[in-house]
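Only one protein chain is missing from this complex, and each of the others stays in its spot.
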Amino acid sequence: MLAYVGRRLLSLAVTLAIASAIVFTVMEILPGDPAEVMLGTNARPDTLAALRAQYGLDRPAPERYLAWAGGLLQGDMGLSYTYSVPVTQLVAERMWVSLPLALIALTLTTLIAIPVGALAAAKRNSATDVGVMTATQVGIAVPNFWFAMLLVLVFAITLRWLPAGGFPGWKAGAWPALKALVLPAVALALPQASILARVMRSSLLDTLGEDYVRTARAKGLTRAQTVRRHALRNALIPVLTIMGLQFSFLLAGTIIIENVFFLPGLGRLVFQAITQRDLIVVKSVVMLLVASVVVVNFLVEVGYAAVDPRLRRRV
Amino acid sequence: MAHRIARVLSLALVAGIAGFAAGVASAAPRKDVTLGVRLEPPHLDPTAGAAAAIGEVVYANVFEGLTRIDRNGAVKPALAERWEVSPDGRTYTFFLRKGVKFHDGTDFDASDVKFTLDRARAADSVNPQKGLFAPIEAVEVVDPATVKVALKQPTGRFLFDMGWAAAVIVAPESAADNRTKPVGTGPFTLATWAKGDRIELARNPNYWGRPAALDKATFKIIGDPTAAFAALMAGDVDAFPIYPAPENVDQFKADPRFKVVVGNTEGKTILAMNNGRAPFTDIRVRRALSQAVDRKAVIDGAMYGYGAPIGSHFAPQDKGYVDLTGRYPHDPKAAQALLKEAGVAAGTRLRLVLPPPDYARRGGEIIAAQLRKVGIEAELVPMEWAQWLSEVFKNRNYDLTVISHVEPLDLDIYARESYYFDYKNPEYKALYDELAATSDEGKRIELLKKAQEKIADDAVNVFLFLLPKIGIWNAELKGLWENAPIPVNDLTEVRWGE
Partner (left out) sequence: MTHPADIAPRVPRPFVARALAHPSFLLGGAIALVVAAMALLSFVWTPHEAGAIEIARKLRPPSTEHWFGTDQFGRDVLSMIMRGAVTSMAVSFVAVGIGVGLGVPLGLLAAARRGVLGEAVMRANDFVFAFPALIIAIMLRDVFGPGAVNAMVAIGIFNVPVFARLAYGAALPLWTREFVMAARVAGKGGALITLEHILPNMLNLLIVQATVQLSLGILAEAALSYVGLGVQPPQPSWGRMLNEAQTLMALAPRLALIPGTAIVLTVLGLNLLGDGLRDLLDPRLARER
């Protein structure tokens, strides 16, 4: 097992090293100059050169790559060109929006999907089941940004119950902050809940077909009792796997929703940083996102390998 | 179906407004204000960044210069109480206010002025408007309250230029950290900056001048026009001094809670043509485009009718303006004939580059449709600012672009070597040089008119409209600027009540 983990760790390190080289190279190719963006149309060549020197952009690319990658290893993401504050600080601030948003969205997803999926499975082929399956089909087909627009139209513009966008910060109190996250979280959760509900349903149906469940039924338990006592727990395993995937998707995939609601989250940070050519921020955050996906994959694989020794031989 | 939903929703909207208006009660005048701004400043040091969003927060509020530009675009004393100009126009003596302190408690005196001006023109300066300081030859501290500035040549605009946001006075002790911790002399200090959401200013109790009426001012960053609309309607913000969506203005006009003020800016919006590149090297082609574009349709379509038409590179409210909007009347047939004469084949493809602002993206789409009618296929190429700056502005790699020039009185750009629209005309350059060296008011106005006419005659660019400043604010709020001679939100006179 140890040898396996060692091999996988090595492959993880190689993957991250290649990723960092690619990210860095792409940033080099990207047209546009952070100094020009900062100094605008009346900038003179000498002021541009001075600012580039301040940013450290006058040094050769390999040197800058090593400095950046070396910094990353020590948890130092560098200094943002635009904001003049450490990127780690920016990321930490933004995490306080993106992370709660993803968590709330995931909670909503789970709270909707599990009962609905279970209900549909328990009442298989009934009108309820057909209704749920139809609703989830529609839910999957709805673009989340469009759903977000509709939510804004109804709850922010017309009813004025909730803000149309922006985030007051957690210092403004938990309630105003949560209020600002409700609509984005709902917009994110709907399609995800639709997917998860379908997974839940089919997973539960699979379990209900297993022998031990049939035995339970044969012992005289009602269908509902069987579902609650036996099938539910086992059916949740694939559901949890999907949820894990959804969480990383929610964390990285909120860019559009954060832009619709103008939430100062991680996604919006990257989006703005690209347009302002705050490349140091883009590089570091993209690496962070890539690393999180790669590491989660690694953990999942190691986890499966721990359960199933046969998998260790591969790689 | 969609129509019915729309009706139900708009009914709900009207009901909502009535309900809200009934709930508002009058009370003692408030001491705080929340302004909506569209863009977040990257940082808060106007001497190190060109973004207008910086000045919109800190100018006149946190930082002050020797002079300042007021709501009418006039030069007024600020940290310099008064000044004297030598007869040859080359020496300016500034007499400074006494007893002024920076926010960190350090004293303001002549050495700070010398530091600021020297820093801005130093070799390692990152001042976005370094050109403003180019005429300065030397800065001399006469005594703590007097500074003498020697110029290389007489510069008529010098006092005006010293009122720009990029020329505010900073202290050697704090200048390096002004990006995140701005330390100025103004009536407000920075209280908090919740990045991505808002910037709060608090009244400076030790201000040298008339103290501000407000205790607290919040700049709330609302980038999305829909959210801006909702925030105003819900009362989350008290004012949106530069409101981003002209399409919603009528709804505010109909609501007595709001005051809608459509003022002007210095933003001359143009369809710039690359004069250095075929087919625009041919004046007939440039004139043809001027006739092909229907200015009124552009203003109606892109700006919902807001924005005054212009016929040259000059704002109608500025002294010396001549109305040249009739110089090239909209006439697609004449345009087609001119193009044919110039040998431009029907179906010629050109690249129309569009920077991010709505006026450009929307205006560009309409202009492309108008050009198609005279046989020019304009391919729309939207770009972010970063790319626009390097592709269009620096490398001149474009055919057409839509852009607003917001600097006041910037006829000089047509005399510049290798500017992005690449206009090279020795006659105009001579004209402009004469203008720059002239101080007699009557003669200046005459030259200004000539310059405007020359630019229009040469059809350097297609002149579209003056960018409006649509301000929407709570009807009870007083003292905000109606026009925007420079892009700022001066809070010094803002207060609540009659």
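In order of appearance the chains are A and B, and numbering begins at 1 in each one.
Heads up, the rule we're going with is that contacts are C-beta pairs under 8 Å (C-beta built on N, C-alpha and C of every residue); 3 or more make two chains touch, one makes a residue touch a chain.
If you're wondering where the values come from, they're calculated on a predicted model, not measured in any experiment.
Touch as defined at the start, partner being the missing chain; which of B:A74, B:V142, B:A369 or B:A430 qualifies?
B:A369
One chain is left out of this view; which of B:P225, B:G276 or B:G479 touches it in the full complex?
Here the residue in touch with the unshown chain is B:P225.
Using the touch definition up top, pick the residue from A:M1, A:A61, A:L150 or A:L299 that touches the left-out chain.
A:L150
Just checking the interface: what residues of chain B touch the absent partner chain?
2-3, 5-6, 9, 13, 224-226, 229, 245, 247-248, 251, 297, 300-301, 362, 365-366, 368-369, 379-382, 384, 387
Which residues does chain A use to touch the chain missing from this display?
Contacting residues on chain A, toward the hidden partner: 11, 15, 18-19, 26, 29-32, 137-138, 140-143, 145-146, 149-150, 152-153, 157, 202, 205-206, 209, 238, 252-253, 255-256, 259, 270-271, 274, 282, 286, 289-290, 293-294, 297, 314-315.
Just so it is clear, only the chains that are shown with their structure count from here on.
For the complex, give me every residue of chain B touching chain A.
Those residues of chain B that touch chain A are 9, 12-13, 16, 20, 42-43, 48-51, 123-131, 179-180, 194-198, 220-224, 226-227, 229-231, 233-234, 236, 356, 384-387, 389-391, 393-394, 407.
Help me check something: in the complex, which residues belonging to chain A touch chain B?
For chain A paired with chain B, touching residues are 31-34, 36-44, 46-47, 50-51, 53-54, 82-85, 90, 93-94, 97, 149, 152-154, 156-160, 163-169, 171, 260-264, 268-269, 274-277.
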